[in-house]
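A protein chain is absent from this complex, but the other protein chains hold their places.
Chain IDs A, B and C follow the sequence of writing; residue 1 opens each chain.
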Amino acid sequence: MGIEYIYPEFEVVRNSDRCIKCGVCQRQCANEVHKLDEDLNVMLSDEAKCVNCQRCVALCPTRALKIVKSDCRLRENANWSDSTIKEVYKQASSGGVLLSSMGNPNPLPVYWDKILINASQVTNPPIDPLREPMETAVFLGKKPEKIERDENGNIKCDLAPQINLPVPIMFSAMSYGSISYNAHESLARAARELGICYNTGEGGLHKDFYEYGPNTIVQVASGRFGVHENYLNAGAAIEIKMGQGAKPGIGGHLPGAKIVGDVSKTRMIPEGSDAISPAPHHDIYSIEDLRQLVFSLKEATNYKKPIIVKVAAVHNIAAIASGIARSGADIIAIDGFRGGTGAAPTRIRDNVGIPIELALASVDQRLRDEGIRNNVSLVVGGSIRCASDVVKAIALGADACYIATSALLALGCHLCRTCQTGKCNWGIATQRPELVKRLNPDIGYQRLVNLVTAWQHEIKELMGAMGINSIEALKGNRLMLRGVNMTEKELEIFNISHAGE
Amino acid sequence: MSKYVIIGNSTAAAGCIEGIRSVDNSGEITVVSGENHFVYSRPLISYYLEEKTDLQRMKYRPDDFYEKNKCNVLYGVKAEKIDKEKSEVYLDNGEKLSYEKLMIATGSSPFVPPFKGLDTVENKFSFMTIDDALAIEKTVDENSKVLIVGAGLIGLKCAEGLLEKVGKISVCDLADRVLSSIFDDECAKIMQNHLEEKGIEFLLGDSAEEFNGNTAKMMSGKDVEFDVLILAVGVRSNIAIAKEIGIDTNRAILVDNAMKTSLENIYSAGDCTEYVDFSSNSKKVMAILPNAYLQGNTAGKNMAGESAVFDNAIPMNSIGFFGLHAMSAGSYFDEKDGGKCYIEKGERHIKKLFVKDGVLSGFIIIGDVSKAGIYTNLIRNKTELSEIDFETIKKSPTLFAFSKENRGKMLGGVV
Amino acid sequence: MKLEGEVRIPSGCAISAVISKEGNLMTGESIIKSMIPMHDRSNGLGGGFAGYGIYPEYKDYYAFHIFYNDNISRNKCESFLKDSFEIVKAENIPIKKIPEITDVPLIWRYFVAPLASTLSRLQLDEKTYVARTVTKINNEINGAYVFSSGKNMGVFKAVGFPEDVGRFYRLDEYKGYSWTAHGRYPTNTPGWWGGAHPFALLDYSIVHNGEISSYDANRRFIEMFGYKCNLQTDTEVITYIIDYLVRRQGLTLEETANVIAAPFWSTIEKKKGFDKGKYTYLRTVFSSLLVTGPFSIVLGYEGGLMALNDRLKLRSMVVGEKDDKVYIASEEAAIRAMEPGATNIYAPAGGEAVIVNVKEGKF
Partner (left out) sequence: MKRVFVNEKWCLGCHLCEYNCAFANSGLDNMAKALKDKKIYPRIRIEGDENINYAVSCRHCTDPMCVKSCITGALSINDGVITINQEKCVGCLTCILVCPYGCISQNENSVAQKCELCLKNSSGEPACVKGCPNNAIVYEER
């Protein structure tokens, strides 16, 4: 109270004409916001605990509930926003680093929204995806520089290992531990049905999910949790995680409270011990070290698995990517600064890294300038929100996109951004059994399948409109893009024309 | 084409008809109905008095029941005699019926003790049939003083049915408690208190000894004035017709678990039979409607050539008086019989669970009877209580007491 | 208004071609005639021809056809050429002044051979060297534009209707075993001579009708390998793709067609054994060279022609035959104009390459 007091951010508005006191809100709120007062026979709310996850709103059978932003504001100040001031209060009270989850919510430019897509008119025909074949398959991996022939003159058709995707979308890394077993099962099953890949993240691979191996990317991060020979050989590819868009330059910290049962077994660390991923890989202090790890992993898997190197989009990303492309990596994954996280220091999340759109544009161009674009595939993530974002990313030069936040939304996430509390009311970012069971993978996987299928339809529509009937012909096809509301410099980096040009 | 003859036209007969027809759709079925009524539910006669039902709704089966089941029903006709050699049944109208399979479902009749001076009572009734109910209804008015002899099920249901229609009701019974056949003292007291609160007067451990017009002289010496006398002392199985031809009988006709009597081709079911109580493993007359149906149905199937058994019959009752419900099932073994009793009790409710040999043998509940069938099922299945969470199920009947696996079987498939 | 090369200009077109499998020579008269019935497919802003086997006396020399804006650029270019090549002949390309063709630049022709000393110094094969030189001139010498650079072949193009361009260049005076022709319908250009088609590099020449939607994907990929798409035209990028695949990667024309108009995955899935592997391989490795959107092209090269449609056959193209000759055109009328008695007229399927070669030793 007093100096410590911060007025709640949200208000629970309950329409008493509609509330039938069924108690569903009370039973479903892990934050214990709602309570039936037996004496008054009314439902009461403790709004200080509300994180606006909308679980109660979504389950209230009479639509009696809504959560609104509190209008109890501090005195207006264009420099000192409410949230800035409250962060100062919190830190003055706790003395600690502020933590947040999911992607950077601040109003920084979203370049996807400043890029518009072309369509065919008159001089060439748009193509109707319902009538004509419309191909969205891609192969990720290193392509040979030179065709070779055998003694009979036949082309030698042995390719380096590839990931073959029917649609250029994969689910990006989310570790078992940061998200629940059921969330992982949903992702794995959806990936299998869609023929795409999901990514274990750095928490190892639960024994139940080895069967989804052909649709799994196994990750090796700085903590090396759950990494062993079978694990490396279990997936379709191995991803070395050097960085994450939400928190470039820092490691991870999964509190011991979440290292329970199967999470501990899967990570191969004792129950209750904190899972700390160091900021760097302590065997990689430079690019030549990365090359060694890449080849160690290739050796361990008999050169059967493509190696992905994932980095956060940072200032010097083009040069970094060029280095990675020459390290023996087959695929480079770049994670933009809006990418999600289960927990990150707020200052890092909100201030470090660059937008994926710019990173992609400059990396693709740099690799082409160096003539090595075909030696490596490029996967981008960090807030790919919809099918048109995918199309724009491909047209800027990506081979495929990683999606995670959108996948979580499909699983029920309402972006309340409090994953770090472990009390996810939607059963996603939690290990509490009673919460985990709220995500039925039968529903979850189907929704993921629906989402990607819907995006695929939209991608086909957008391609058809452009007169393109294969995604290959879209890759790097920046002529299909125009900018709006951009400076000359931005247009130059994107290497696109302004709309109207 | 088989010829089936059913003597009787109540629940066991209906069960028998449905049993036959589930196997044999063409055999000829003849029903000999002593009462001049479409099959109706006997226990509803008290509800009729109470106006909770009517003659139409009392019908046990839809109006097209006999037609659909292709039955020839002889109303108001009684079977007088069976010729087992010729396989024929002689009727009181002089006709005879030949049968291949015979069902004796003669039920029971009110037992009227030989009271002195009973013939001096003008308005005296039994309470067994719809005709009894109709006659009582015609006789009573709001000032009537009714004396019911017998505080068993029949007497008390009659009291409930009449309470709103008459001035006063007194119930006497030689036993010192109400519902003595299903309740122990403790339970009986709770129910008695409830009935007394509603306005019924009890004279227990006391009974009429002699009647003189509208006065009953009690054993205690007391005189009780009444306008209407209802005799609900008990019932006797109607077994004469069976006994006559040498069918094995005790208090009632003895049947096995296929409902066969000791004579070939002759079956019996319902209140006129005596058979094994699964909960105590002893032969009993369990004159309750569900069992009558189940017996009749089993018999019917067997008469038509199947081999069905009904081998887990238990005594059970579900009764309510003025909103207070009571249920009982199985057998009650107290400690001297090697049993154990768990009791949960309050002023207006009680629950007693009787356990013997590691299984639930019986229970009595007054008050919240919801889900009591789960207990009944424990008795019927002789479920080992060690396999379930008895502590949980003691508090209230719930499938939660079963293992996850068993619960999965119960709820996860077709049962 | 931006000029050709400064902006990408979509255009519709007419194409036509003829080849004698026996290597019999034909004057350019017939191919000019073929463009007349397709007059409406052009808008007078570009027309051109390529003839093969037309310089038998200089067949061992690269024939450079060059537009100059003026003599300054010519002098600059010629002095550059002299440093790198032996020039056996330099001359104006003969033309006939006609009112339909105006704003004529300087049009020169050189028969050249790379200096052996230069080649050995640079450790380059002849063709690579020539291709580089052409790219260099076109990129670096202002006002000079090499529009034909093959041996024993030549491209003739101008701003105007194709039939006028043919007369302008006096093509009836040349004899070749194969000819291609192009009429252009650009939608947004003042017209520039260099921008007319065919587009050629070494002995490859391309006439193309269509507007490909994969342009920038193709361009940005091919530019990794030293090509510069200055004209921003489909023809240019397709020429470079073919040069890259055939000359530099050593693919056959069929294989090249399987990259440019790759079979659908569903089609590849139905193939068996080696073929399935090969198609998958080609499509995977050269995914960025898949050309989508409408096109019909005729590729001319030493000793043959290849016609190819996009996978969905979004542009018309028919093939006909008569005796030793094979005819290809956007419309059957064009074939009939060349040979009224042509038979076996058919429309090749989308993605189906039609390759016609002159008999070995006949060219």
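Please note the rule applied: contacts are C-beta pairs under 8 Å (C-beta built on N, C-alpha and C of every residue); 3 or more make two chains touch, one makes a residue touch a chain.
Computed from a prediction, not measured in an experiment: that's the story for all the values here.
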Considering the complete complex, which visible chains touch the unshown chain?
-> A, B
Contact residue for the chain not shown (choose from B:G234, B:P290 or B:G339) = B:P290
Thinking of the whole complex, not just what is shown, which of B:N123, B:S180 or B:S318 touches the missing chain?
-> B:S318
Can you work out which residue in A:A64, A:I115 or A:L411 touches the chain that's missing from view?
-> A:A64
Which residue of B:Y47, B:Y66 or B:F183 touches the chain not shown here = B:Y47
Positions on chain A where the hidden chain makes contact = 17-20, 22-24, 27-28, 58-59, 61-62, 64, 433-434, 437-438, 440, 442-443
By the contact definition given up top, give the residues of chain B that touch the hidden chain.
-> 15, 41, 43-44, 47, 52-53, 57-62, 289-290, 293-294, 297, 316-320, 323, 325, 327, 329, 369-374, 376-377, 380, 397-400, 404, 407-408, 410-415
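What we mean here is this: only the chains that are shown with their structure count from here on.
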Category of the chain touch graph - line, ring, star, complete, other | other
In terms of CA centroid distance, which chain is the most far removed from chain B?
-> C
Would you kindly tell me how far, in whole Å, the mean C-alpha position of chain B lies from that of chain A?
-> 70
Any idea how many Å lie between the Cα centroids of chain A and chain C?
-> 47
Under the touch definition given earlier, write down the residues of chain C that touch chain A in their complex.
-> 8, 10-12, 187, 210-218, 220-221, 223-225, 249-251, 255, 262, 264-266, 274, 277-278, 280-285, 287-288, 290-294, 311-312, 314
So, in the complex, the side of chain A touching chain C is made of residues 120, 123-125, 127, 132-133, 135, 137-139, 143-144, 146-147, 149, 154-155, 157, 159, 162, 368, 371, 373-374, 397, 466-470, 472-480
